[in-house]
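Reading through the structure tokens given below for one structure.
Left out: one protein chain. Kept in place: all the others.
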Amino acid sequence: MSYQEIIKVATQRQGLYEFTREVETWVSEQEVTTGVCHLFAQHTSCSLTIQENADPSAKADLENWLNRLVPENDPLYTHTMEGPDDMPAHIKAILTNVSLSIPIVNGRLALGTWQGIYLWEHRHHAQQRRIILHVSD
Amino acid sequence: MSYQEIIKVATQRQGLYEFTREVETWVSEQEVTTGVCHLFAQHTSCSLTIQENADPSAKADLENWLNRLVPENDPLYTHTMEGPDDMPAHIKAILTNVSLSIPIVNGRLALGTWQGIYLWEHRHHAQQRRIILHVSD
Partner (left out) sequence: MSYQEIIKVATQRQGLYEFTREVETWVSEQEVTTGVCHLFAQHTSCSLTIQENADPSAKADLENWLNRLVPENDPLYTHTMEGPDDMPAHIKAILTNVSLSIPIVNGRLALGTWQGIYLWEHRHHAQQRRIILHVSD
């Protein structure tokens, strides 16, 4: 048995957008007791990550740290036609993840106590991001 | 057919802890000839990685390199309540992986000759880390 869904995450600007609840809700509606939920972002300038969802300061530090590691307007860049945030976005995407696989135990997503699922938007402008969810047993 | 197990890895301090044998043993006991083994760490301050398991100097260099890239007491951090190693641990976790998917061929984990599976502990104090294993065909 396997099930698929597309979740759209609307982003307004750079940053981490949590969508744990949307994934948990969809998983709980599928007829899978023991399985795996795969998430896949169909983009090259955002990423998927699992991180602490308790304290907003951790989220801000992650964003600021990655922005400092991969700054805009680096003279190294030659791919600059799509704006100063485009090449940093591609680099940030390869340093994080485009796919995640999370086990399902007793019909529920088996995240740890402090784990949340995030779409990490690396572009400045608002985007509609498409995440494919796939559950298999 | 799918099977699940929780492996606990006890860590004493920061560093890479190999647990390849535990995973291989468990996989070989499941009734799967052709499949995939998924590993998932239920934490936000450690990670899972596959790396060379032949020469201990490679392991030490990985640890030292990442510690230099993500130092403690960086004035950028605002999330400092849980100790100087906490925010670096979250950053290191997002730069590496929380989930791994390894194929099973002829009933055995299809690791390359030099590949080992590691729990990368990013905190200083001893921890009990929970890794969920899932095998599906």
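First chain written, first letter: the chains are A and B, and each begins at residue 1.
By definition in this document, a residue touches a chain if its C-beta (ideal position, glycine included) is under 8 Å from a C-beta of that chain, and two chains touch if they have at least 3 such contacts.
Everything numeric in this text was worked out from a predicted model, so none of it was measured.
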item: Contacting the left-out chain in the complete assembly, out of B:Thr11, B:Gln30, B:Thr44 or B:Asn97; value: B:Asn97
item: Contact with the hidden chain (one of B:Met81, B:Ala110 or B:Ala126); value: B:Ala110
item: Residues in chain A touching the chain absent from view; value: 2-4, 38, 40-44, 70, 74, 76-79, 81, 87, 90-91, 93-95, 97-99, 101, 130, 132, 134, 136
item: Touching residues (missing chain, whole complex) on chain B; value: 34-36, 49-52, 55, 57-58, 60-62, 64-65, 68, 95-97, 100-103, 105, 110-115, 136-137
